[in-house]
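One structure is given below, encoded as structure tokens.
The complex appears here without one of its protein chains, the remainder shown in place.
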Amino acid sequence: MAQLNVNIDKLKLANPVLTASGTFGYGFEFDDFIDVNDLGGIVVKATTEEHREGNKYPRMAETPHGMLNAVGLQNKGIKYFRDEIYPKLRKYSTNVIANVSGSTVESYVAVAREMNQLDHIPAIELNISCPNVKEGGMAFGTSCASAQEVTKAVREVYDKTLIVKLSPNVTNIADIALAVEESGADAVSLINTLLSMAIDIRTQRPVLSTITGGLSGPAVKPVALRMVWQVAQAVKIPVIGMGGITNAEDAIEFLLAGATAIEVGTANFIDPQVTVKIINGINEYLEHTGCQSVNEIIGALKTK
Amino acid sequence: MAQLNVNIDKLKLANPVLTASGTFGYGFEFDDFIDVNDLGGIVVKATTEEHREGNKYPRMAETPHGMLNAVGLQNKGIKYFRDEIYPKLRKYSTNVIANVSGSTVESYVAVAREMNQLDHIPAIELNISCPNVKEGGMAFGTSCASAQEVTKAVREVYDKTLIVKLSPNVTNIADIALAVEESGADAVSLINTLLSMAIDIRTQRPVLSTITGGLSGPAVKPVALRMVWQVAQAVKIPVIGMGGITNAEDAIEFLLAGATAIEVGTANFIDPQVTVKIINGINEYLEHTGCQSVNEIIGALKTK
Amino acid sequence: MHTKKQILDLQVIKHTSLNDHHAVLTCTSEKKLPTLLAGQFAEISAGDTAGTFLRRPFSIHDYNKDENTVSFLIQIKGNGSAIIGSLQPGEYMNVILPLGNSFSMPAQGEKVLLTGGGCGVAPLLLLAKSVIAAGASCDILIGARDEDNLMETEELSELGTLFTTTEDGSEGIQGFVTDHPVMQELKENYSKVYSCGPDPMMKAVATIAEASGVDCEVSLENTMACGIGACLCCVTETTEGHKCVCTDGPVFNSKELKWHN
Partner (left out) sequence: MHTKKQILDLQVIKHTSLNDHHAVLTCTSEKKLPTLLAGQFAEISAGDTAGTFLRRPFSIHDYNKDENTVSFLIQIKGNGSAIIGSLQPGEYMNVILPLGNSFSMPAQGEKVLLTGGGCGVAPLLLLAKSVIAAGASCDILIGARDEDNLMETEELSELGTLFTTTEDGSEGIQGFVTDHPVMQELKENYSKVYSCGPDPMMKAVATIAEASGVDCEVSLENTMACGIGACLCCVTETTEGHKCVCTDGPVFNSKELKWHN
């Protein structure tokens, strides 16, 4: 057994495999299939300041090796999270990371401040990249200035590990990564979904109620990998990579490109046990290539 | 038979199906499979001012429902094109559109000026979006200012239909489209490839010699469709849509989203007869839905 | 009581073609199947082929505990259902089950009406069997485009009186299920109505039931990515806001729903 543990700032992960927010519920949904504590950690679904009903249905469309979603951050708000969900999350011994979303700087700050009080949440992932909400959301992640503003504001109220989740819908993602690093982020995670669209030619209508939605799954992997590599070259803080990871080979590509950890999203829908298989596959790869520790392959891509 | 003809500025297309530059050679490569004159037109491979050897191999990688390429605009330069290739292209009675590439404003202008002299080339597609060349290329397509600069310069020396091909690797593609419209473009085409990457975990090296390359094929269709829709909402000039179109249904999605014509790229590699099948499929759809003309479905997406 | 969800490779042991676009697949498992309830469904993988990388949801059509078999009634719509629906005896399908809630059971001695449209008959076979096992009884009303699309009539008629409607009148009463006389005297004859089929049909049935003061349970469809409550893609509007069809449903009391138009 190779050493799989990695560190993201103060956060210690038993292995580099996390789950992506919005694709793994609160973890409970997967208790029947795996021991969630086997994972490096889980990023639970987005929490906003207020209760949100999310978008109207249809919210999903399948595309070639990808899926579009337009969930729109449906959740019951930070108070409900704190009072009803958080107590249940305490049963997990692995890292439970909250995904914090909002539509104004103040609302991000409000959620982050509450999360800061929750002992059992060692880190938050600041979602400045959700393409499925009208106001705010992705907009914060598409300019350096606004990414900086929200990161700085949250940094002031949040003491633990602050991960900022970046949007791929930008010209230069490395610039945004540098901006949030400067503003106090302890790590960055990427990519969120690619703004996309599908049309039903029979009804001549968009498939999604929101017209556009976010693309995820294997189709986006090549774009995600490129962005992770670019960002890893640019910043000094750890990078968490995601986008289309479906098996251990995919995960290893991201680690080689410079990701310290990875998140698995859409693949959980196809195989609820995929995360555990990925952990085993990474271990096998390390043993096969004679590595003692996963740290030996992180950023080890040979480009010369 | 429904009416399939559409106009792009002064350019009259017998049907809205074109081929995408770099995926259809000079047309000759497909003479064994189809009558190229059945198409609305063909966009031939990129021409630059000077001879270019292109990138080293490997230049190709397959990804889930997508392919990466890193050809790097290999071509023999405008003089060779004018003297050796153009005379052979005269055999086609359909529209032969040249794809003009460069690394400096001057080099784009030089090629456009020569193309302007060639009677049998009724339009050029200005490629300000190639991700596979170090200097220039995509860079022109990723800021409004540079897109505007090169479009204006070419407009001054080019009298016929000027199509500007946009890069999808931007935060706001509609802004770039507006910028080139203002600068005198007669039409825009989109999308070029998405900057991407693939890694061979056995060698721990990038699959492509250039590390990153351009993603095309079905995987990118949802992104392309969203961008075509956004641009069609923003500009008044015609939009030519492409990205992952593989069958008539895909083509119709782009037409509904607002594309006046479409280009077929990667799908030509899988089925060299696909373009003709798409034309037939569009006709069947129109007959089935009781439309007299393809113009009735262009931009007809119902979003209310 | 929570039955643990399982990921299983089921082996098809029987493929019964009902007409040119519907088949019943009877499957068995090496492992003992978990208890399956009427109204529950499975997420079935169609393999990683063109445009079918996500699983597809299908109702439990029948379940035999003693023989350890489960069956699905598959309507061939697109690629996914075509691949699943053409599996032959000996071949395998990967499934996750049991998923979703289930129809509530009538009390002993009650009589209920089961209504189905098209391939909406899928969950009614196990429902009828369960109703009988609960000591209640049922009549069954199914409708379809034409005679050819009235399915599982033999099996269903053994479990209760079977009424049929067809749009073209080729069998039973001509019209929709709601045109059938039994729909006029719900209150008189039934303690509850169950419905599964196209939305407009369920809506029409529910409207009549509600007007007659009879409880109505409907089984909804929705586009699903996960089937286990993780993605929130499959919501429907209810009086308590958005609820997931895959976990809060697929069975809802019609009064809970804010039907979309």
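Just so it is clear, A, B and C label the chains in written order, and each chain counts residues from 1 on its own.
In the analysis below, contacts are C-beta pairs under 8 Å (C-beta built on N, C-alpha and C of every residue); 3 or more make two chains touch, one makes a residue touch a chain.
None of the values given here were measured: they were computed from a predicted structure.
Participant: Check the whole complex and report which displayed chains the hidden chain contacts.
Facilitator: Checking the complete complex, the chain left out touches B, C.
Participant: Hey, which of B:168, B:217, B:258 or B:281 is the one touching the hidden chain?
Facilitator: B:217
Participant: I'm checking contacts with the chain that's been left out. Which of B:67, B:110 or B:170 qualifies?
Facilitator: Checking each option in B:67, B:110 or B:170, the one touching the absent chain turns out to be B:67.
Participant: Name every residue on chain C in touch with the hidden partner chain.
Facilitator: Where chain C meets the chain not shown: residues 47-50, 53.
Participant: What residues on chain B make contact with the chain left out of this view?
Facilitator: 22-25, 29-30, 32-33, 45, 53-54, 56-65, 67, 69, 71, 74, 217-218, 266, 268-273
Quick note on the criterion: only the chains that are shown with their structure count from here on.
Participant: Using the average of all C-alpha atoms in each chain as its centre, how far is it in Å between chain B and chain C?
Facilitator: Chain centres of chain B and chain C, defined by C-alpha means, are spaced 47 Å apart.
Participant: Any idea how many Å lie between the Cα centroids of chain A and chain B?
Facilitator: It comes to 34 Å between the two C-alpha centres.
Participant: Could you give the separation in Å between the centres of chain A and chain C, each centre being the mean of its C-alpha atoms?
Facilitator: 36
Participant: Going by the contact rule already set, what residues in chain C reach two or more other chains?
Facilitator: Residues of chain C never touch two or more of the other chains.
Participant: List, in ascending order, every residue of chain B touching at least 2 other chains.
Facilitator: Counting only residues that touch two or more other chains, chain B contributes none.
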